[in-house]
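All protein chains of the complex are present and in place, except for one that has been dropped.
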Amino acid sequence: MTNIKRPLAISAPEPRTLDLIFSDKARAELHAKYEIVEADPDNIAGLGDDILGHARYIIGQPPLSAETLARMPALRSILNVESNLLNNMPYEVLFERGIHVVTTGQVFAEPVAEIGLGFALALARGIVDADVAFRQGNEFWGGEGNASARLIAGSEIGIVGFGDLGRALRRVLSGFRAHIRVFDPWLPRSILEENGVEPASLEDVLTKSDFIFVVAAVTSENKGFLGTEAFASMRRGAAFILLSRADVVDFDALMAAVASGHIVAASDVYPEEPLPSNHPVRSLKGFLRSAHRAGALDSAFKKMGDMVLEDMDLMDRGLPPMRCKRAERETVSRMRSKPVAMN
Amino acid sequence: MTNIKRPLAISAPEPRTLDLIFSDKARAELHAKYEIVEADPDNIAGLGDDILGHARYIIGQPPLSAETLARMPALRSILNVESNLLNNMPYEVLFERGIHVVTTGQVFAEPVAEIGLGFALALARGIVDADVAFRQGNEFWGGEGNASARLIAGSEIGIVGFGDLGRALRRVLSGFRAHIRVFDPWLPRSILEENGVEPASLEDVLTKSDFIFVVAAVTSENKGFLGTEAFASMRRGAAFILLSRADVVDFDALMAAVASGHIVAASDVYPEEPLPSNHPVRSLKGFLRSAHRAGALDSAFKKMGDMVLEDMDLMDRGLPPMRCKRAERETVSRMRSKPVAMN
Amino acid sequence: MTNIKRPLAISAPEPRTLDLIFSDKARAELHAKYEIVEADPDNIAGLGDDILGHARYIIGQPPLSAETLARMPALRSILNVESNLLNNMPYEVLFERGIHVVTTGQVFAEPVAEIGLGFALALARGIVDADVAFRQGNEFWGGEGNASARLIAGSEIGIVGFGDLGRALRRVLSGFRAHIRVFDPWLPRSILEENGVEPASLEDVLTKSDFIFVVAAVTSENKGFLGTEAFASMRRGAAFILLSRADVVDFDALMAAVASGHIVAASDVYPEEPLPSNHPVRSLKGFLRSAHRAGALDSAFKKMGDMVLEDMDLMDRGLPPMRCKRAERETVSRMRSKPVAMN
Partner (left out) sequence: MTNIKRPLAISAPEPRTLDLIFSDKARAELHAKYEIVEADPDNIAGLGDDILGHARYIIGQPPLSAETLARMPALRSILNVESNLLNNMPYEVLFERGIHVVTTGQVFAEPVAEIGLGFALALARGIVDADVAFRQGNEFWGGEGNASARLIAGSEIGIVGFGDLGRALRRVLSGFRAHIRVFDPWLPRSILEENGVEPASLEDVLTKSDFIFVVAAVTSENKGFLGTEAFASMRRGAAFILLSRADVVDFDALMAAVASGHIVAASDVYPEEPLPSNHPVRSLKGFLRSAHRAGALDSAFKKMGDMVLEDMDLMDRGLPPMRCKRAERETVSRMRSKPVAMN
């Protein structure tokens, strides 16, 4: 090895692991370009000043005190390899110093969008129930099995939330010639229009859609904002597809709306995870269940490592990170939804 | 009513009915513009010469003899409201006289493409099995439930047959940034290239794809052309999705390839329809079943009537039909696959 | 060489030449697969029966009598390598026998669409006049030079005629987020809708567009159908772009509308070609001139040969031609616009 020092990165990616988020090739690149110090996330302060003083990056979001940060003058970025931000470091200090706190949740957008479209097609065409009936020998053939079947082409689609997930959904829907309305109070109208969707009120999204996709993050403000009244306002037979977090809906109200036959639904998320074995959603007709599997693909985790490498490369060259998403002063406190318990 | 005679159309749409293929609005337009004579399809010859002599159109494909046709000097088109052509009329005479024989099978392209994509997503993400496991309380959560999950984005896709169905498939896949290879020996390369797909040999489609969609019509030449060897040549874990007719595959070989775990599959069509209750495909793991439901949506049937009206309007004005698909001298005898027994 | 006879094709492509329409590679393929008999187009009848009796194809559209055709029992197709059909053969006999008469004018669609968009951008942004002024040292800088500049993005666009040219135009316009209305009385509404354009009346196209592209072929019915009244009905400042044939407009009325400042225009075609040196359009301000150059690119001519080869290959295999455009019984007599005098 030469004398030229590689930049130093502290690794504390828990609950992820470096093996989960880096492919073999990316892992090799990581170690070739950086000196990696694997650290106990609960004792970053215990690292010596020779390490803290030179660390350019932290991979992960371990707890950090103001004192520890003060010992890290070379720190450029905390790359947190999750979607959520924990309230375990003095963000205001980080913003003042221009230390970028970035998240990699974008990797889940494509997998979530694909399964979301899969849910929509499964609900529209009865794919699950038709297969189950076929297994049991009581399937209906041809048109007789299509009483409630319908197309996505030409339908009215609503999306609640237009971050990375909403945009990925729009992309996989682009071959369907459907009309897409979006409700997202955090975005200006013109950005929605440039993305080829119609900016709409929540009411319009609810009452005018054949398919509604909810991909909004939970914030302190929108907890349970979709309840009995919202479901009642939907078109009869519409499909409600929940992909972000269960807390944005009143889950009992959702189940009641499906049980009554007013709407059909699919969900990847639940008020408790795992769910008790006797939870009524397990036997609810008209409801398609998935056990928080929408994003957690190995290929998505591996993309995290690629993003981290791309942004560290930019920052090594004195440029701002562009691949991961940066935490913002204004919204950091709102992005603290419940972290996932498992990968 | 005025003296101006409306053009005369003979209605013999069996096994369809006018109610099936015309919406109320289209039905009203049909009767307003045309004098409709509802006829026994098995006795067109029994209609008087005042009717046969003036008939401009036949809606349906009733048996017609050369003699009957000779009594129909005003006939411009037989609009057969199906996808298949029966061998029940002297096509050569029709071609010589320039009487257009048109089919409306195109209406099924969009519904078939949508459910085909739904099958692909269901196989890629285990949507059906995950829901069934959830019902039973033995679901896997998060990444643990995604051992074999994968994306369509970035995958290699093969399509066998690039008629209306293949094109509709390409359209619904256009938001996925996948690489699409097409095998269609009836089409010149340049047409495939203009549609943004790669012209490929059957071998390349089979061996290089993660998802294979078969939408080729059965002809006298391709019966059972996909057998044991073809399935063995596919990538391990690839998804085979059969959407056209069971006769293009060796169905036992397909089941064996799935049973062995080499590939997964979905099919809308079967060697016998309906299928015996003890058919082994009913319990085959890795196989997604649909009972010939892909195309038979009410909205598709209603589109048939719209197409018929649009083409009759063109022909009324001395123009050729452009909306339905015309039978061709060269291929008419090959387009005679087994008709469906029910709508 | 083996005894296996290659199919025989008679070559009479005048006014084209084989060198014009075949690349070296395609020419080699032509001769490898076919026995080519180069014939005097004015004396096809003079070829012996050994040639006429075996000829499968004619490349070109030489005059043919019913007697000559009767001597050609193996003829499958006349591939005319032009856009127009001359009235020099008994088409009814060809249609009866199922001999395909095909044209290759489609090759001009892409070049015409590209220059058409180039004209639109040149008119919208004053590209020509700005460069001429710059040469002369009296250019205006920055916003001062943009008094009448405008965007295509967000504009209203009208297209008259939606054959190959209209579709190619729609394609090159697809990145502009413009609203496109199409008037084409030969096409059903649903085909226009499937192509993502709005079917519209001629009046709506004229009165609601910022840019109007005329790509309609001349027929016996539409000669001069755009005159003083049509131009007066256009939006003030709109751009009129003529790409098909001068005969569809009243050219004097067009010039008057431009001279008055009501509209701006571009044209590739003229009532006389070449045009007298003192023709007033030469000095008309607000008019962009091109001397019938829109389609005649070498690459377009070479594509003709590729299309001919692709369709002969299909017909060799007993399939119908799919690449070139077939003449239709109903419209053959209307497609006889004035042929071009030069390539």
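Each chain carries a letter (A, B and C) given by its place in the written order, and its residues are counted from 1.
The criterion applied here is as follows: contacts are C-beta pairs under 8 Å (C-beta built on N, C-alpha and C of every residue); 3 or more make two chains touch, one makes a residue touch a chain.
Quick caveat, the model's predicted, so the values are computed rather than measured.
> Just name the one of C:Ala9, C:Val197, C:Met255 or C:Leu288 that touches the chain not displayed here.
Result: among the candidates, C:Leu288 touches the missing chain.
> Just name the one of C:Arg150, C:Arg189 or C:Arg329 that touches the chain not displayed here.
C:Arg150
> Kindly state which of the options C:Asp131, C:Glu193 or C:Glu229 is in contact with the chain not pictured.
Touches the omitted chain: C:Asp131.
> Using the touch definition up top, pick the residue from C:Phe119, C:Phe213 or C:Phe240 that touches the left-out chain.
C:Phe119
> Need a quick check: the contact residues on subunit C for the chain that isn't drawn.
110-111, 114-115, 117-119, 121-122, 124-128, 130-132, 134-137, 139-146, 149-153, 171-176, 273-274, 277, 282-283, 288-293, 296-299, 301, 340, 342-343
> Please output the residues of subunit A touching the missing chain, sorted low to high.
Listed in rising order, the touching residues are 95-96, 98, 186-191, 306-307, 310-311, 313-314, 318-320, 322-323, 328-331.
The rule is simple: only the chains that are shown with their structure count from here on.
> Chain contact graph: line, ring, star, complete or other?
line
> In whole angstrom, what separates the CA-based centres of subunit A and subunit C?
About 51 Å, centre to centre.
> What is the distance in Å between the mean C-alpha positions of subunit A and subunit B?
Each chain reduced to its C-alpha mean, subunit A and subunit B end up 38 Å apart.
> With chain centres taken as the means of their Cα atoms, state the distance from subunit B to subunit C in Å.
That pair's centroid distance is 34 Å.
> Among all residues of subunit A, which ones touch two or more of the remaining chains?
Within subunit A, no residue touches at least two other chains.
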